[in-house]
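A single protein chain has been omitted; all remaining protein chains appear in their positions.
Moving on, here comes subunit A:
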Amino acid sequence: MIKAILIFNNHGKPRLTRFYQYFAEDMQQQIIRETFHLVSKRDDNVCNFLEGGSLIGGSDYKLIYRHYATLYFVFCVDSSESELGILDLIQVFVETLDKCFENVCELDLIFHVDKVHYILQEVVMGGMVLETNMNEIVAQVEVQSRMEKSEGGLSAAPARAVSAVKNMNLPEIPRNINIGDINIKVPSLSPF
């Protein structure tokens, strides 16, 4: 079973966290910090598995992670999961993100954290691997997207018009969004 999924950047800023076992809020933050500490000090070409930190359950749990450009994707799993299987699952997840966001980058995760959550939900559910076939996952996400469009198209129009007016004096936003962060660049991750 997957106990937690943590995504954070090279500075330890969490970008998405998902716990499948209850931890109090401050404990969640401590676990994120501890995990970042354990993972970030490792070289890039060492192995992708290590024993879990003490907060998350110690050596009964493994941290299986991948490092893509600016982001770490860490899955904390128990012994019932295949290590290489999870490693590939992370790859499937990231490839799916890449497909869905077209060249996903850290900013996509920041500004569309809800969407990332929805995609993750198609891959992992309640700590269990739900779907491993990328085409299936993308198909499900597209179904969601269509529903969102059809709903957004009609009923949300007035509300969106209002908020658009409110935001008119903030022209710098789009530029802000696109500055800086580098793409995750999925294809380049293969060499270890």
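Going forward, a contact is a pair of C-beta atoms (placed from the backbone, for glycine too) under 8 Å apart; a residue touches a chain by one contact, two chains touch by 3 or more; residues count from 1.
Going forward, contacts and distances are computed from a predicted model.
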item: "Guanine nucleotide-binding protein subunit gamma", "AP-2 complex subunit alpha", "AP-4 complex subunit epsilon-1 C-terminal domain-containing protein" or "Ribosome biogenesis protein RLP24" - which is the UniProt name of the missing chain; value: "AP-2 complex subunit alpha"
item: Contact set of subunit A toward the excluded chain (per top definition); value: 1, 14-18, 20, 22, 25-26, 29, 32, 42-43, 45-51, 59-60, 80, 82-85, 87-89, 91-92, 99-102, 108, 110-115, 117-119, 121, 125-133, 136, 138, 140-145, 147-149, 151-152, 155-156, 159-160, 163-164, 166-167, 170, 173, 176-177, 190-192
